[in-house]
Structures are given as structure tokens and as C-alpha cells.
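Omission of a single protein chain aside, the complex is shown with its protein chains in their original locations.
Chains here go by letter, A and B, matching the order in which they are written, and residues are numbered from 1 within each.
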Amino acid sequence: MKLIFEKSVSGRGCTLLPPCDVDSVSLPDTLRRDTPPALPEVSETELSRHYTELCHKVHGVNCGFYPLGSCTMKYNPRIDEEMAALPGFTNVHPLAPVHTVAGCREVLDTAKNYLCEISGMADMTFQPAAGAHGEFTGVMLIKQYHKARGDAKRTKIIIPDSAHGTNPATASMCGFEVVNIASAPDGCVDLEALKAALGEDTAGLMLTNPNTVGIFDEHILDITRLVHEAGGLCYYDGANLNAIMGVVRPGDMGFDCIHMNLHKTFATPHGGGGPGAGAVGCKEFLAQYLPKSALMDGGDHIQVRSFAGNFLVVVRALTYLMTLGREGIPEAAQNAVLNANYLMGRIKGTFTPAFDRICMHEFVLDLSEFKKQTGVSALDVAKSLIDYGMHPPTMYFPLIVHEALMLEPTETESRETLDWAAEVFCKLYALAHEDPDFMHNAPHNAQIGRPDEVRAARNPVLRWERA
Amino acid sequence: MGSYVPSTREERQGMLEAIGLKEYSDLYRDVPRDMLLDHPLEIPSGMSELEVSRAMRAIAAKNHVFATVLRGAGAYDHYIPSIVKSIPAKEEFLTAYTPYQAEMSQGVLQSIFEYQTMICELTGMEVSNASVYDGATAAAEAAAMCRTNKRRVTRAPAAAHPDTIETIRTYCYGTGDELRIVPQKSGRTDTVALREMLTDCVASFYLQQPNFFGQLEDAEAIGQIVHEAGAMYVMGCNPIALAILKTPRDCGADVAVGEGQPLGMPLSYGGPYLGFMATTAKYMRKLPGRIVGETVDSRGERAYVLSLQAREQHIRREKASSNICSNEALCAMTAAVYMAAMGPRGMAEAARQSMAKAHYLASELCKIPGVSLRYTGAYFHEFVTEMPRVQDVLQSLEQADILGGLIVDGAILWCATEKVEKAALDKTAAIVKEVLEF
Partner (left out) sequence: MNYPADLKYSKSHEWVKMDGDVAVIGISDFAQDSLGDVVFINLPQEGDTVSAGEAFGDVESVKAVSDLVCPVSGTVREVNEELLDAPEKLNSDPYGAWIIKVEGITGQEELLDAAEYEAVCAVAED
């Protein structure tokens, strides 16, 4: 398929603006651009068809099953889109007078109330634009807290080795040293390792529960108590909230601050990689450290991006929250867990779950023995799924399981879809024993064959150039 | 109650039985009993779609949408072509995940590759990433990428957007690095002060162009000063202005960043917006965030992949220079569609008209006794006027359904874009005149 630049013909374009109705003005010579930017010159017909062609090479969750572990690819409701497109929400300036944006304030306050109740927190900000951004904000609350207490010794953040890469990266960005603790054989926090790591230099712990292997750590109250006794605070990574919302609250588990991914748990669309929103909630004693906007709010606060955050994403999340409400929130969580256990039950006759016990909203398959027997890797299985029109699950994460595939069906999948998915896995299991080579070369019917990633990294070509 | 769970009660019961369980509570066996919520959440009951639609529309109706917007200050009301709204709304683009599986995501990957190319063209740089959260975080990430073991300090101008300054300050606070602000003089960066403040521990200087007051800085000269001091030069630019303005590359910038909202994103009460980041080939591997690269597939056909991932958090973990995971993919696509729909001529036209209308408004306002420009240097589409009774002026404008400029230090920061008609500008001047004459 051609790039849009390859379809460009000099002189083509769209007629979008009327002629200027005031006199023109020139930039000073020294500030003028030498040559115009080589942006595409295409008609609207070509532009439209180009993106239609691209669109046929994209797979969204509204198009098919997308069991990406830790991403919560649930159906994105259409009503959320309609509400986010209302001119009353889109055509409002962030710096408009407060009395003209009462609706915006109401969206943020109402969403805050819903989410504080769901998470067991007292206050919240929507300024962070994504999960990792929310992590940064949450850990900065901990940093400010210790600084205000005059406690400069607390330089370390404890993180389990099963954590998502953003956790240690966040801790480093906040100036903390990362203390990795090994997980116990059951994937949960090793309490002895935790005790050994805790001390007067502990600023806090970053944890997700259920953990990254999809298991609820039943010792969670001990964990948070131990950290508090050592003088540290507990940060909850809300990536896995879909398993427990309305059933258990992070605030009741002993967490002091949390981030939630509105684009995971609260059904706002992923957009191919954003925009999301990383709402950050905290207990009352940390509320004074939440970020604000210098221009909108004034005062002396940290700030993590301009203005108030990804407002239209919050509009979508609020629409979803209002739709589900008091009964729908726990219903979603319970069925997410049910679907995951059901799917795991259907698959475990062939592939091996890493932990053969009740899972939460996601489960991990361990393909290391399978690879030894057949030579077929988790990567080969994942690529083979593409030929069946299924987006592969998360691969090689978490790091504590080898040849891992992590599946999270979510609650919005029907039984037929789950049965079909299990059948596909069974087919591939058999195929791996019969014709492993076929799987080494998968996918065979996709948009492209396997890309040469080594070449891409060794000889980076990161933009189109005119020949 | 609204629900997106397809299964019926019977189906759910069947599924529980299939895995040997009786009820939902069996699924939560691992959760300590006293931690389970024993009462319903204290939030309203769920609603049908029709009820939700009514409720949200009622909230939206509490916002006032001004007929004319003359306020900028980091959020700009440009005309958004219809195709720029409809393309990113396509369900496939909207509901896709990050393109980690290249064989299923060539559409997303190619659109990002095209976006990267367009940003390079706009900024004159050689490499762009797939976007970051917004212009303020782009500036903060640029400051971080410029740091070396020996040079860690950041300088930023007082003439930059306050939210950008505070975001840079917060990120610096995170890593324990120093930020100092270079004062402004007559609305532009004080180059004498800048020279003094560029000591040999300074990693970079960030310049906003045009700056917060709308003034055009002497970017090339400042670049020379910065480089003479051995520091790196970061420029944060308005992307519409770049259609006609000297590129950051030509001004000597090492990194070009900016707020991409003017490229087809509505005001949206502040978000989602778009941070663009571009640099020279030399600093390619220091760019944070996702980058799409071109390669070939197993059949020798051209293909696109996420590349240079060894920079990123999921591989480097605590050694990553940034924790950024997502970008603003759909906003980047929106910007690419905007730049393709407008083309080089359309963008230059939007830039020229914005500039022309702002200068027209300024000259009409300055004809009014008591009104003068606070800063008299060259400007793009924003300017600051001194006048008495600013609150009364803005209130009267509001009554005429015009959102006037922003009050900044007792003066008004105005903005005009190609979207505002001459009649609205004339009406604005007339109202200001009337208020001040009274």
C-alpha cells in the first residue's frame, strides 16, 4: 500500500478556507520559513480513500476478540462517543470563565465521586493523561508527603519483580531507587522478602492486586500493614481494577493512593495507543499534594500536564459509569472473572496455566514445557492466532513466567466467543505437534508476514523521504 | 441498569457449573471475607442509554459555547475540517490497541509513520516520535533527554506558558534536577540574563516560539548563545505558525517540541491534546516514547513496526529515561489527517489569516483611547493590550457571546485565528470602545 506522500500530486488540495477578509501582514524576513513543508497534496477523495484503506488494516476491539492480558480490551460503547462529541463539551476553552463551564466542573466532580467510591479514596485528579503518567503522579504524592515531614532518608521504592515495566521506570523518574523483591512461587508477594526489604529508607511500595499473574494476593492487608509500620506509603497500580470493582476497594486493602486507567477499566477507547486518562485518587491526608494547573487554579502545586487533563476521555468514562451504576459495576467485575476462569477451564486441557487455581480477570499460560516438546514458542502461537482473526494475547509478560501468554477476555465477550477461542487454542496445540514449521512461519494470511525487527532497529528508517 | 455483559442469567449459571462452581462469591475465595464490600456502592443506580443521554446532554447544556473565541493561551480555536473529525471516528482506529502485533496493525503503524514524517517536515527535524501527552510534557521530556552525567540543569524562559513551566518544574523535582527561569524583558526573553545563566552545568534551554505573550523571539540568535555555552537548544513551537515560520532546525534547535492541539483537535476544555517531539539523527536514540520504523516482512514487502523499543520502559524498566508507555495515537492521527487535508498551502493560509486577523484586531483596539500594546515586538496571532477596566470589558464581550482575551497581569492577552470573521473583530472593537468611553 502506498504512503500518502506517494499519492501526493503538486497542486492538489481541498478548499477549506474562504479568502482573508482583512489585510495581510508579513512576518519579518529573518523569521520567515525558507521552503514550505513537504506535506501531502491530495484531494478529499484520495484522502478519504487512503484512510479507508488503512482502516482495513486495523483490528479494533469493536471488530473482534482481543484477549490482551493487562489491557482490559472491553467493548467501547457507542453512546460514550456520542456524548464526547457534544459541542457543549468539545467547544469549550479550558480558560473560559468558571461560570460558563459549570458543566465541565460537574463532569469532573461527578466522575470523581463515582471513582472515589469505587476505589475507596477521598480525592482525585484527572490531570494525568495515561496510566504511566498516573503512576508518576501517584509516586510524586508519596515523595511530597515525605518531604513535607522532613524525612529525607526515604529514598527507596519497593516493587515486585512481576510488575509492569512502567512501575520501576516511574520510581526512577521520581528520584527513587528501586528495590526489586522476588515473588513467591505462587506469584504473590513473598512476605519474608518484603520484610527484609523494608526499613527506614522505604518511601513506599508499588503494587497491583490482583497481581500481574491474575491472582488475588490474600495477604494484602499484611503487606500494606508492614509497609505502613515501616513508615512507608502504599501505591496501587489500578491496571487490574476490572477484576474487583464494586467487590473490593483498594482503599480498604490499605492503599494510600492509586491510579486507574480510564481506557481500560472504564471502557474509553484505546485509539491505537491513546489518548487515555490516568485518574489518580488518594486518601484525605495526601489530597493537598494533588497536581493542579498554574493557569486554571493558581497556587503552589505540582503539575503533570497542561490544564485539567484529558477531559473528553473523562466524559466517556462518566457516561459509562452512569450507565453501569451501582449494580453494573460489580456485575462487570464478576463476569470478567467468570469469563477468565471459564476460558482457562476450556484451554487447560491442552496448554498449561502457570498457576492452576481460581484466577481473577486474567490468567497466564506457561508454554515453556510445550516449547521444549514441540519447539514452538509462545511467539509462534501468538502469530498463528492472527491467521484465525484473533488478536494475540499479551506475550512474555510478566517476566516471572517463561514463554508466557496472558489472556484477559473481559466481561463483554459472549460464551460462544470464548468457546471459539478455546477451540482455536486446541487446534494450535495439535498443529504444534504435527507441523511446527508452519507455526514458525506464521502468520500466513495476515496483512504482512513477520516483520524484520532486527533490520528496523539496526537501520532505522523513521520517516518517508522523497527519492 | 445498563450493561454490556452479553450473557444471560442462565448462561452465567451454566458457565459457573462448567468450572465446578456454584455462585459468584466462589470466584472470590482468595479475598479475605471482611474485605469484600458488604453493601452496594454508594453511587446512583445504572441507567438505560436514553436516560444517560438525557443526563449527559443536560450537563453539557450547562456549558456556554461562545460564538466567537478570542482567547488562546495554549488552546486555540481553529477551523476543523469535517474529514478531520470523521476519519479518527472510524471504529477500527478508535478501538484498536497499541500496534505491538505488526501483522495486524499496519493501518495504525503506517498512519503514525506518516504523522512522524509530517512532523519532521513541519519542524525541519530528521526524527519524530509517535507523540507524547501534550506540549507541556513534551517540553519536560525534552529537558530530560538533554541531560548528561555532567550537565543536568534546565533553563526555561519566564515568557513560556505557565503550565509548561510548572510541568517542567515538576519533572525536574522528580529527578532532583534544577530548573531556573530566565527573566523576560519587554515581553521577550532577556538574552543578557540568558547568557549569564548558561553556566557549564546547564543541559538545555527551552524557548517557546511564539512565546506566551504571542511575541516572536529571536530564536536563531538565542540558539547561538545556547550552543556557545555548550548547552542543547529546545524549541517549543506553535505548529500552525511553523507553516510560515523559520523552522526550529533552521534556528539551530537540537529538539523541537510543541502543543499539537491546533492541528485539528477541538478546545475540549483542555484535553485530549497532543505533544510532538522531533530531533536530529544524532539524538534519535534519546527520544522517549514510541517510534514507528520501516522495514520489510518475511516476503520482502515493505512493512512498519514499533522500533527502537530498547529505549522504552517495558525493556529498560528502572533504567529507562522515561516511563512513558502510551502516546496520544488517535490525536496524532487527527493531526496527520489535518495536515494532509490542509496541505502546505492550506496550513500557510491558516497561519497567515490568523496572523492577519490578530494584527487587524490589535490595530482596531489600539485606535481606542486608553488602549495600547504592552509589548511592541513582532507577533504571530496573540498580543497583549493595556487598558483600564478589563473586567468590565470582558463582561460586556461575554454578553455579546464573545470570549475575550485572557487577563494576564492586569492586561489582556488576545488571540485571533482564521476562524474569526472581520465582522466579529469589528464588533469586539466597538464593544471595547463603548465600555471604555462610558
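Heads up, the rule we're going with is that a residue touches a chain if its C-beta (ideal position, glycine included) is under 8 Å from a C-beta of that chain, and two chains touch if they have at least 3 such contacts.
Please read all numbers here as calculations on a predicted model, not as lab measurements.
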Given the contact definition stated above, which residue among B:316, B:352, B:419 or B:433 touches the chain not shown here? B:316
Which parts of subunit B are in contact with the chain that was left out? 285, 309-310, 315-316, 319
For subunit A, which residues lie in contact with the unshown chain of the complex? 396, 453-454, 457-458
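Just so it is clear, only the chains that are shown with their structure count from here on.
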For subunit A and subunit B, let me know how many angstrom lie between their CA-based centres, rounded off. 20
